[in-house]
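This is the structure I have questions about; it appears just below.
Left out: one protein chain. Kept in place: all the others.
== subunit A ==
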Amino acid sequence: MENRNKPEPDKAIEADNDRNIANSPKDHIPGWGIDANPENDPTYPMKNWNGADYQRFNYDKPTQQPIDVEVLHSIERPGVSRVFGTSTPPTGISGAIRRWAFKYSESTYLHWVPLVLADRVNVIEGYIDDLKHGIVPNPFAERGWQAEWKYNRKSLVKNVAIGVAIAGAAVLIMKQQNKKKKRYVM
């Protein structure tokens, strides 16, 4: 369904002609290369100029790292890079969302927005996973509030006080409403 209106990718690509200067029509183009200027290169000195890319794209690739974890790869490349990280392979619901996102290219919102969503889902999964392993997350420590206590105590105290006041007010209001409800019952 996704590919309904797209041209067959392989037909659109004439790979043999890409950076194959012998096949280019240069000999039939009047003035071919007449204004070429090797100094017209805004990438100097960030790029070490060592000849044109058409001579360089057939390189000896490093050995492939064994793919022993699930690696999602961008559809803008033919496969997994020769080396990759093995941190946190996709799992759970966030993993399913990530797999779906990787059906779309880096050029689309359908790739990136689901990944951001997956990150948020992953946070909830992280809480569950912690509890499963007997770890009770300590937001106070994880947010580094010990440092806040040390360097910004006044505003921390103020914020906590405001939080407590709001929570207190909410409890009071709820109690009031409960009383009202009870009255109706009676």
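Couple of notes before you dig in:
One rule holds for everything that comes next: a contact is a pair of C-beta atoms (placed from the backbone, for glycine too) under 8 Å apart; a residue touches a chain by one contact, two chains touch by 3 or more; residues count from 1.
Criterion: contacts and distances are computed from a predicted model.
Chosen from "Glutamine ABC transporter ATP-binding protein GlnQ", "Putative ABC transport system permease protein", "FeS cluster assembly protein SufD" or "Glutathione-dependent formaldehyde dehydrogenase", the protein name that UniProt gives for the omitted chain reads "Glutathione-dependent formaldehyde dehydrogenase". What subunit A contributes to its contact with the hidden chain is residues 42-43, 45-50, 53, 56-57, 59-63, 65-66, 71-74, 76-77, 79-88, 90, 94, 98, 102, 106, 109, 112, 115-116, 118-119, 122-123, 125-126, 129-130, 137-139, 141-148, 150-152.
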